[in-house]
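As you look at this complex, bear in mind that one protein chain is not there, while each of the others sits in place.
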Amino acid sequence: MTSSDLVELRRDLHRHPEPAWREFYTTARLVDELETRDLDALYVGPEVLSEEDRMAVPGEEELETWFDRAREAGAREDILDRLRGGYTGAVAVLERGEGPTVALRVDIDGLPITESDGDDHVPFSGGFHSENEGYMHACGHDAHATIGVGVLDAVAESDFAGTLKVFFQPGEEQIAGGKAMAKSGHLDDVDYLLAVHVGLDHPSGEIVAGVNGFLAVSHFEATFTGAPAHAGAKPEEGDNAVQAMATAIQNLYGIPRHADGATRVNAGVVEGGTASNIIPEEASIGGEVRGETTELMQYMEEKGRRVVRSAAEMHGCEVDVSTEGKAPSARSDEELVSIVSAVARANGGVESVIETDALGGSEDATYLMQEVQDNGGLAAYVGVGTDHPGGHHTRTFDVDEESIGLGVEVLAGAVLDIASSRP
Amino acid sequence: MTSSDLVELRRDLHRHPEPAWREFYTTARLVDELETRDLDALYVGPEVLSEEDRMAVPGEEELETWFDRAREAGAREDILDRLRGGYTGAVAVLERGEGPTVALRVDIDGLPITESDGDDHVPFSGGFHSENEGYMHACGHDAHATIGVGVLDAVAESDFAGTLKVFFQPGEEQIAGGKAMAKSGHLDDVDYLLAVHVGLDHPSGEIVAGVNGFLAVSHFEATFTGAPAHAGAKPEEGDNAVQAMATAIQNLYGIPRHADGATRVNAGVVEGGTASNIIPEEASIGGEVRGETTELMQYMEEKGRRVVRSAAEMHGCEVDVSTEGKAPSARSDEELVSIVSAVARANGGVESVIETDALGGSEDATYLMQEVQDNGGLAAYVGVGTDHPGGHHTRTFDVDEESIGLGVEVLAGAVLDIASSRP
Amino acid sequence: MTSSDLVELRRDLHRHPEPAWREFYTTARLVDELETRDLDALYVGPEVLSEEDRMAVPGEEELETWFDRAREAGAREDILDRLRGGYTGAVAVLERGEGPTVALRVDIDGLPITESDGDDHVPFSGGFHSENEGYMHACGHDAHATIGVGVLDAVAESDFAGTLKVFFQPGEEQIAGGKAMAKSGHLDDVDYLLAVHVGLDHPSGEIVAGVNGFLAVSHFEATFTGAPAHAGAKPEEGDNAVQAMATAIQNLYGIPRHADGATRVNAGVVEGGTASNIIPEEASIGGEVRGETTELMQYMEEKGRRVVRSAAEMHGCEVDVSTEGKAPSARSDEELVSIVSAVARANGGVESVIETDALGGSEDATYLMQEVQDNGGLAAYVGVGTDHPGGHHTRTFDVDEESIGLGVEVLAGAVLDIASSRP
Partner (left out) sequence: MTSSDLVELRRDLHRHPEPAWREFYTTARLVDELETRDLDALYVGPEVLSEEDRMAVPGEEELETWFDRAREAGAREDILDRLRGGYTGAVAVLERGEGPTVALRVDIDGLPITESDGDDHVPFSGGFHSENEGYMHACGHDAHATIGVGVLDAVAESDFAGTLKVFFQPGEEQIAGGKAMAKSGHLDDVDYLLAVHVGLDHPSGEIVAGVNGFLAVSHFEATFTGAPAHAGAKPEEGDNAVQAMATAIQNLYGIPRHADGATRVNAGVVEGGTASNIIPEEASIGGEVRGETTELMQYMEEKGRRVVRSAAEMHGCEVDVSTEGKAPSARSDEELVSIVSAVARANGGVESVIETDALGGSEDATYLMQEVQDNGGLAAYVGVGTDHPGGHHTRTFDVDEESIGLGVEVLAGAVLDIASSRP
């Protein structure tokens, strides 16, 4: 794929941002593109996901709305049919003789953010801004998916000996898709895994060979159900779900700190009740807990569940707690980071190489990294700098398209280096 | 107006339920009807309201939506023009020589409830159910307004000596309109005030001469504004509006009970935050406080404001508290209750008379009662029984139209009795 | 007993104030006095108490301390021996032929208040102030016990036909003794019960024929036990009893108000923890709930227990909840109030008679009243006015000794009137 082909693909994806499990157009477009290659296998939808591990899957109606939208946008019907029910994502496989199995993971989903229509916002002035009102590729996953295709082509054209698998993962923004892909079986024989992210406040020309500092995270939704009553006439007949919720919030933030490292908790979205004069029957908390390690996140999760359950009991309510997304912590393996670093330093287009840097947020690539590491393999999360006018997750985010090609070069270079040096 | 005319009017009103300050069709329909009478004065919209005392007035867009809907439903343009900006309601005046000034207050607004479309729901099977989707006359105010017109006619046709004023009040359901009408000046010369409510679990044929036990009430909306931050990366940079809200809720319910009588508090509708991983910037509580007396309600109001203010401060948030509706407590005067009772007992259609009964809820007719009592006049709140299949404020509420006529008879009878016995 | 004998007795009791289940000197002194009468029965200690219904009994060491103190103060050894283990109180019985069984209940315990040593405090200047440092008869129970003996004598000397039982009840201040005496069996045949209290802000010469408005009450002690940990080094290893306690307090005050009447809740005494840098292992709440009726108190009790239990669970703590005192609500029977009122009006020493008045607090005479009423008898709680310089439960409380004699006259008069008019 030429450089301008890559840009064209990225722009088409940018025009069609889709959130978790609704990446119908995106998957279909990528599969359509990949089918023209001489691949050894191309797995799609249900074939690349462990069904029971999908999280935060939206309701049927919501899925259908996006399905129809994808069709109207021109996605191929035969591919769409394979994605029904929100089974998005794909895995492309290239086998080139004896050698290690190397995997590249890219994510493909967009965000519920309304894209800027300012004249200085390139996607707008350039005519490729979002066609899905209220949604936007504001974190560069359009570039990631494009890099995935680019690396596949670059490796296919090389003298690579081994197997390359490119994972196009849905639902990263909601940390909803990583586990399902990690548990799909496609990672079982992978010896080396590279994941990639553009930007992260690093400029074009800069490579971070190993990103670390992922907080393990778990999103939850707690719904309290009590009994309504007239607040003036019969206050004692209510089981007040808002009181339960408030008690839970106060005590969630009060979960003890932990000597082993950083923890986090947030009651990010709350709502409850129907009218000023009705004792609230229902209330909910959409929140998250995090930990510097997976164990610390689990510590928060257990304490959090106890808080929520006891708060419900205290006010005569039922509570339903669901997990809406999850990701463990993980670390880039130094051995693999060294390879990426050496390849980057050798690349003329790279102006600066940072050995390791901390993310400070969460990512569900960690599920895939952990899976490979648990199997005895190595994993690294690579940052590809790109000048981005607005911050990640803002209306004016954009990528410097030049950095897509550089990312392809470095990652493909790393794949080749791994294959040649590791039998 | 004949009995069947009354029914026809009630059904037309029933078809067009409108909430507070949006009673455009209702007011226009009533004014259109009243203009055909030989009235001495008919005040409309801004003429019957103290502007600064209107509470919970919706935004312009919302008002326009309902304004347009009323026009489309056939309301007279010239009357509608007088109601622009949500100035609904009317006062009809009949002067018939020397005598006391007697007032009747009826309310005219509907509720945000979706009406039943069951075959056993008479308005549905009878073809006069709500044409405003999601709204319904589920508390009988359609009957109240009709009774207002009926009493006016009945008194006009009698040998009544004195002045009769009928107040068609908007916004009772949100206790939003009573004060504005009470402070309009039209009550200044009123010697006797009767207010009326149908149903209240009393069957057709039963009259409650004096309803009491109104709790004073105040609705508030408290909006907390803090500062957002990434919950994983920078938790310390947020000013958490949801924590402020939860602290406020816990302490609102903990306001001390009062030795002087019953108090109430409710955090009925809450919401806050935008995403699981963002420290919430905004949160709100829509709630109410009540008291057995106005003083007790004010005690709760003061303590409640202190709680809300301190909770905001505690978490570095601003808080804005607005009053969204209010009503004092009030008592029916025994002297007037006796008159109503005597008239009711003398009426052949009345099967049972209850001297006084307690409501246990709130009502903003109390503003008008208090105004008249403060001026040295007397007031009574009269219950007119009606068989109602569903409870008040439920989808299947309906009135027994026979009771409308009986209500007119008893109330008109009371007006005449007052005028003849009280010079 | 002459008037000066009564005064002497009262002063001796005043010198020896003793709290619940420690009224060793008081009981012995009364029994010593009563044994000189020609009584038909005199029950003491274990004979007048239902063992399982004693509440808030102190530990052995505490009991022994007071037991020894009573001996040192000169209490008769043989009587003391019958009171061992904190079985205090007595019932004196006078049988005088055919007639109803009438009971009088007086309480005998003192308060943990240090008595004033001001020159204007009569017990101090008069040389009969408390000899038990830190304790005081600050609520007039010394006068009550004296009235009990006085009434017994007055009735014995009259032509009374019937049975009179005088109950000298321990532990009223902690509402700890009423139930045990009510369930002792001695009330089973009682037809009429009078209870008496001096003062209550009524002056000497005033009689309240029937006191009402007792709130049912229950005292509880909730002790939370968690696990300690170093707050700096291992915060996650603690199970924080103070967090559990704080959560419980917040939610106890938030128990919903009740439409059926007044309720109360108070976390009156709290403590917890051992050092600033240790996660608190233990914490406790000494509190109470009340209700306008016994049912309302029970409603508060149930909700309160649920709050306390859930708060403990929430923080990984155990909680132990004990009842430390309890009393139901009760009402004086109008029939009996009328008798007392008539007798009082006929007494020349009485200047003013109030038919009924509300207490607004709690009293465990209600256990005895309820027991008699449940058996078909009548009960009334009589107020005997007395000028008291300081308020009840203050260091300068004192009674006007003149009112003791008047109280005896009115109560003995009522007993005689009951016997003569009720066969």
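Things to note:
Going by the order they are written in, the chains are A, B and C; count residues from 1 in each one.
We take it that a residue touches a chain if its C-beta (ideal position, glycine included) is under 8 Å from a C-beta of that chain, and two chains touch if they have at least 3 such contacts.
The shown structure was predicted, so the numbers you read here are calculated from the model rather than taken from an experiment.
The chain not shown here is touched by just one of C:A20, C:L49, C:L104 or C:A267, and that residue is C:A267. Of the listed residues A:L39, A:A161, A:A262 or A:I354, the one in contact with the hidden chain in the full complex is A:A262. Touch with the chain omitted from the figure is made, among B:Y43, B:Y299, B:Y367 or B:F397, by B:Y299.
Note on the undisplayed chain: of the listed residues B:T101, B:Q243, B:S329 or B:T386, the one touching it is B:Q243. Touching the missing chain, out of C:L49, C:I249 or C:A365, is residue C:I249.
Chain A residues in contact with the hidden partner, per the touch definition given at the top, are 250-251, 253-254, 256-257, 259, 262-265, 360. Of the residues in chain C, those that touch the hidden partner chain are 215, 217, 219-220, 230-233, 235, 240, 242-243, 245-247, 249-250, 253, 264, 266-280, 283, 286-288, 290, 324-325, 360-362. In the full complex, chain B touches the hidden chain at residues 233-236, 238, 240, 243, 247, 250-251, 254, 256-260, 279, 299, 306-307, 309-311, 313-316.
Convention: only the chains that are shown with their structure count from here on.
Measuring from the averaged C-alpha position of chain A to that of chain C gives a distance of 69 Å. Residue positions of chain B touching 2 or more other chains, listed in rising order: 250, 253, 264, 360.
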